[in-house]
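To start, the structure itself, in structure tokens.
As you look at this complex, bear in mind that one protein chain is not there, while each of the others sits in place.
Moving on, here comes chain A:
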Amino acid sequence: MSDFVRVAALSDIPDPGKEVFEVDDRFVIVIHAGGQVYCLDDVCTHDDGPLGEGDLEGYEIECPRHGAKFDIRTGAPTLMPATQPTQVHEAKIEGDDIFVRIVD
């Protein structure tokens, strides 16, 4: 497993809010919601939609392409047409910064 990498200052991403980053050759969405941070692959498992461009509603993010939804805490699909989870990565707040660690 790789190391934690600083991706942004906590103040860079409003709560609720999200942004896409490239970490270890991988595009991930970092989400700030409910005082916590979460990180998932920027890939919708239905048909590779750009999940990071989707709307955030509570703990759910909606894929802009065909409307699948995922739980940002677990990556689990919560609405069809996606049936497979998207990969979640570790994310934490340390001081004023957000760190993520890519899980494979």
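What to note about this one:
Keep in mind that, in the parts below, a contact is a pair of C-beta atoms (placed from the backbone, for glycine too) under 8 Å apart; a residue touches a chain by one contact, two chains touch by 3 or more; residues count from 1.
Everything below uses one rule, namely that contacts and distances are computed from a predicted model.
The subunit not displayed here is recorded in UniProt as "Fe-S cluster assembly protein SufD", chosen from "Fe-S cluster assembly protein SufD", "Alpha-ketoacid dehydrogenase subunit beta", "Metal transporter" or "Phosphocarrier protein HPr". When the omitted chain is restored, the residue from A:50, A:67 or A:81 that touches it is A:50. One chain of the complex is left out; on chain A, the residues touching it are 22, 25, 27, 43, 47-50, 104.
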